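Rather than the whole complex, this shows some of its chains in their spots.
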Amino acid sequence: MASKEEIEKFMMADFPQSKCIVEAVGEQSATVRHRIGFDELRPGGTVSGPVLMTVADCALYVAILGEIGIVSLAVTTSLTINFMRKPSSTKDIIGKCTLLKIGKSLIVGEVSLYSEGDAKAVAHVVGTYSIPKSD
Amino acid sequence: MASKEEIEKFMMADFPQSKCIVEAVGEQSATVRHRIGFDELRPGGTVSGPVLMTVADCALYVAILGEIGIVSLAVTTSLTINFMRKPSSTKDIIGKCTLLKIGKSLIVGEVSLYSEGDAKAVAHVVGTYSIPKSD
């Protein structure tokens, strides 16, 4: 297992490009935040789909690190996203992940994505990570 | 229908943040390119998953614009990506989209993503776009 502080330190060192902020982690779940600005928007004043996928992927990764410890080479093997509502162009995106299965080689989780403060999710993601074998 | 030049002009005007380059469009398909640099990489020297999703989403969008004309408010409703091989950290990502169904309200397409010059796809995407009703 890894704590919020360990994960933040690891993310800053190994994923300096990431704009995801770890809000909470533990008990097979995680919450992350992504600020929304010009780079994240698209026509019609909404958050771009790839930004939502980025937040979901990050939430899933953080939940996994929280559960199995710092494993930098865990990789996403599949991800399905359903876009459900138009995100706000002025609110942060919040991603809340719950792990559904923690296997030896595959971990499955789901993520609900929200415009901060809204009760209804803007998108829903199910994703699978593959965990490299330890020697 | 929209030509390569019309789509490029539209993308530059409406999606100035996009790094996707339109390579070809027509006959219910499209090819796009995305340069790979520091911002696109992650630990282990590979291209990040969200960048691959971005390229897939762009390829799908360009193929749709090529088929039905410039419709800025078309939105992705769902997208499934399977990551299959480690992309090269030094080659552009190429996305090749083929539309599978062109309905009045939903368009479905698949995208194969490649590290330029490699014959085997690094990822495969199936996505659906919703087309706004014209009045």
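Letters A and B name the chains as they come in the text, with residue numbers starting at 1 for each one.
Just so it is clear, contacts are C-beta pairs under 8 Å (C-beta built on N, C-alpha and C of every residue); 3 or more make two chains touch, one makes a residue touch a chain.
Keep in mind that what you see is a predicted model, and the values were worked out from it rather than measured.
Each protein chain is a copy of one sequence, and the assembly as a whole in this entry counts 4 such copies (shown in place: 2).
Operating definition for what follows: only the chains that are shown with their structure count from here on.
The mean-CA centres of chain A and chain B are about 22 angstrom from one another, to the nearest whole unit. Of all residues in chain A, those touching chain B in their complex are 14-15, 17, 38-39, 41-44, 48-50, 53-54, 57, 72-73, 75-83.
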